[in-house]
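All protein chains of the complex are present and in place, except for one that has been dropped.
Just so it is clear, A and B label the chains in written order, and each chain counts residues from 1 on its own.
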Amino acid sequence: MITNFRRAVGAAAVAALGLPVLAACGGSDDKGSDGSKSKTVTLVSHDSFAASEDVLKEFTEQTGYKVKVLKSGDAGRAVNQAILSKSHPQGDVFFGVDNTLLSRALDKGIFAPYEAKGLDRVPKNLQLDAGEHRVTPVDTGDICVNYDRAYFADHKLDPPRSFDDLIKPEYKNLLVTENSATSSPGLAFQLGTVAKYGDDGWKDYWKKLKDNGVEVVDGWEQAYNDRFSGSAAGKKAKGDKPLVVSYASSPPAEVLGVKPAPKEGPTGVATGTCFRQIEFAGLLKGAGNAEGGKALLDFLLSKRFQEDMPLQMFVRPAADDAKLPEVFTTYGARIDKPETLAPEKIAANRDQWVKEWSSLVLR
Amino acid sequence: MVLARPEVAARDAAAPEGGGPRRTATRLGLMALPLAFFGVFFAYPVASIVSRGLKDGGQWQFARIGEVITDPRIGHVLWFTTWQAAASTALTLLLALPGAYVLARFDFPGKRLLRAVVTVPFVLPTVVVGSAFLALLGHGGLLDELWGVRLDTTVWAILLAHVFFNYAVVVRTVGGLWAQLDPRQEEAARVLGAGRLAAWRRVTLPALAPAVAAAALMVFLFTFTSFGVIQILGGPRYATLEVEIYQQTAQLLDLPTAAVLTLVQFAAVAALLGVHAWTVRRREATLRLVDAAGTARRPRGAAEWTLLGSVLAVVALLVLVPLLVLVLRSFDGPDGYGLTFYRALGSAGENGGTFVVAPLEAIGNSLAYGLAATAIAVVVGGLAAAALTRREGRLVRGFDALLMLPLGTSAVTVGFGFLISLDEPPLDLRTSWILVPLAQALVGVPFVVRTMLPVLRAVDARLREAAAVLGASPLRAWREVDLPLVGRALAVAAGFAFAVSLGEFGATVFIARPDSPTLPVAVARLLGRPGELNYGQAMALSTILMLVCAAALLVLERVRTDRTGEF
Partner (left out) sequence: MLRLEGVTVRFGERAALDAVDLEVAEHEIVCVLGPSGSGKSTLLRVVAGLQRADAGRVLLAGRDQGGVPTHRRGVGLMFQDHQLFPQRDVGGNVAFGLRMRGTGRAETERRVGELLDLVGLPGARKRPVGALSGGEQQRVALARALAPEPRLLMLDEPLGQLDRSLRERLVVELRALFDRLGTTVLAVTHDQGEAFALADRVVVMRDGRIAQAGTPLEVWQRPASEFVARFLGFENVVPATVRGGRADTAWGKLPVPGDTPEGECRVLVRPTGVRLASAAAGLACEVTARTFRGDHVVVRLRPDGGPEIEAACPLAGAPGVGDRVGAVFVADDVVVLP
């Protein structure tokens, strides 16, 4: 009934608007009902997805499938869109669900199981759905406090190393972080404190952090580009906060394109303040081209793709045989003991935590 | 002997004669396309997402509405949303009306450029502008350096940024009509003993009222649904309804709450439209329009020069300084001022694996989307405006209001609505590029209608009759008589639609689409990455975006004046 209605509305609209051409190019170029013969595989992702052209070309040469990438919004939005369009998925593979959102995606059942080739090269602790293989870990990233080296050198002060350091008086009024409700690094940083101090302890910690003058802005861009004094952009914007919640991969990015290459980057990472995000990909249920999707998942774990990722998306590859680019090894920090939380726990408490955080910190 | 005066009967006759069945049929015919457009690409998607939110297992959950509405936090958000929008609108009118006057009535070198420049902010992504505004208002900004005043994270930053964005709305909507008002009317009033101000208030203001109301309405709707500005300049403590809807939908996937908030937003917008219709209804009248080229002159006397000077000063401070900051930053490379970032844009891909799209491609995408969206908006909006030219009829007024609704609707609502409603053939446009310009046109259409309607209604109906008597069919008469007269308004409207589309970010990112990023998307992508090179390239791309916009608008102005009378 509803379907008929939709079709009627659709047909009427297309006729009225004289858009048959558009409908044709929009609706049927690559997702014909006969998926097995389709030569295009569609990857749905968030706006940060990126891959070198020759890497994608290589995939086409190896498998015969062309990759079409659909992007929309940030990670949270992209996952929610995938959930909403479950009954008519937009593509074959979804890339970009991390451990903070994983449970929601799994519970809503948007993924079909597939054990990708090359999973043996991925450390077990990243394989959060090892039982069913509905999702495949592809990369990791750590959210940590970054510091402005020059500031701490000028003030003869050691940069902070841990969560505990951040509430010490010598770091009063130095930290800027992001709103947990609107920013994914902001949320990750909060989750890090939850992991560190436990279900109740984190609120005490944030009270102290607030008393110590933490500033909260809405997005990472404002925090890092406008308020942080260590980034090139922040310097131009006269940012006055030498501590910012950002990524462990931010320092290498600061030296990209700087010539001659400095010995040490302008920013560093407080290695004891990190929360680990693991990013997954999965085959969408009802995919038009499941075979192509599987091939693409295999490829995402290939050495070629894994080694391309760091400079494309500023993440760490999940496969342990993938070599990091030099800029990462020279200017990046090794995060040995990042905080982590089980996806189920995040899923169960996330909204509540964000609400509590908001009323604690913002008001 | 009876004095020669216009026949009352003829005037009366012009009004009620449209009631014939043929006219009604024509009007419905004109409305068909706009109605289909709005039905399929607005009403249906939005209804889908709202009903999905309010339905649980096939049951309507109306209790939910009460829960959300009575939440004091939501009440607080609604109050803030409303008063900041009202204050922003008032401030924008206050600062921009003199600008509209100066651009309409004075001739001075660089006028055309100025008109293009004030429109540039309109296209800039809020992330970029927010950052530029911090250079004016924030820590170490201009005001801080000069007087130690910091306005960031205050509501003033929000209000001023709203003026920055919407200055052009007032200048263009009001100024466009103002330039075509016969200055002799005001002169006549002054001969009759009215002072300069009184003459303006009695003669010009009533004639301008519909345009002013239209501009105010649009500014209000824009600021009512403000998102980026509030987040960046206001900080996390300020939240509008739009921000709330975004969080509920995109982050928390709490569709029921989002649905109720969307309904609240609709109710607020509907109330606003009602007030607008009520204030404007009686004011619109047939005006004597003249060629705009003949109404402007060089300023005379100290008072006029002062006015011109102060308008230029406001524009310089509020519009040019933030823009200039961006341009400067785009040149401020690691080795001093230079073209480093522009070169980096040119060599994207090979430069250590920077992930950016080639800027030329982004410009091309932006222009293509912009042209498509403008074409859709002009066709749909033009037809709608033609259908709405005659005022009578409740149906017509309802239609008018419907066209304005998208301005007051959250982009995330529309985007998610598209996702769940346009998912089956023949309407599965989710993966098509056309969805982006279609979504952009939703915002462009109200502009086209609002800009054209006052002028269309001001066209003397008897000019059309004159054309008909000379053998022009209604369509031909519209083309020959209305179009040249509204050509200016149409160009203004098209310019807006184009600028809206060029700078449009919300719909573009809410819609999953093949990877053909537009300039704003590319800028946002660059800003989302750490590193000087990325930030610098973002600034360079923003500068290019400004140039593209300014150039497009200049071309549009040129086209308009060259072809006057020969459309």
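Keep this in mind: contacts are C-beta pairs under 8 Å (C-beta built on N, C-alpha and C of every residue); 3 or more make two chains touch, one makes a residue touch a chain.
All values derive from a computational prediction rather than experimental measurement.
Colleague: Just list which of the chains on display the missing one touches.
Modeller: B
Colleague: Out of B:E304, B:E424 or B:E480, point to the residue that touches the absent chain in the complete complex.
Modeller: Here the residue in touch with the unshown chain is B:E480.
Colleague: Taking the full complex into account, find the residue in B:I232, B:A467 or B:C549 that is in contact with the omitted chain.
Modeller: Only one of B:I232, B:A467 or B:C549 touches the chain omitted from view, namely B:A467.
Colleague: State which residues belonging to subunit B touch the missing partner chain.
Modeller: With respect to the unshown chain, the touching residues of subunit B are 1-2, 4-10, 12-13, 16-17, 20, 289-291, 294, 460, 462-463, 465-474, 476-477, 480-481, 484-485, 487, 564-565.
Please note the rule applied: only the chains that are shown with their structure count from here on.
Colleague: Need the CA-centroid distance for the pair subunit A / subunit B, whole Å please.
Modeller: Distance between chain centres: 34 Å.
Colleague: Looking at the complex, which residues from subunit A come into contact with subunit B?
Modeller: Within the complex, subunit A contacts subunit B at residues 3, 6-7, 9-14, 16-17, 19-20, 22-23, 25-28, 30-31, 42, 44, 47-48, 50, 52-53, 68-74, 76-78, 80-81, 83-85, 87-88, 90-91, 104, 179, 181-182, 216-222, 224-226, 231-233, 236-240, 246-247, 249-250, 253-259, 308, 311-314, 325, 327, 351, 362-363.
Colleague: Provide the residue numbers of subunit B that touch subunit A in the complex, in ascending order.
Modeller: Interface residues on the subunit B side: 32-33, 36-37, 39-40, 44, 127, 130-131, 134-135, 138-141, 231-232, 235-237, 243, 247, 249-254, 329, 332, 334, 344, 349, 351-355, 412, 415-416, 419-421, 423-435, 509-515, 521, 524-525, 527-536.
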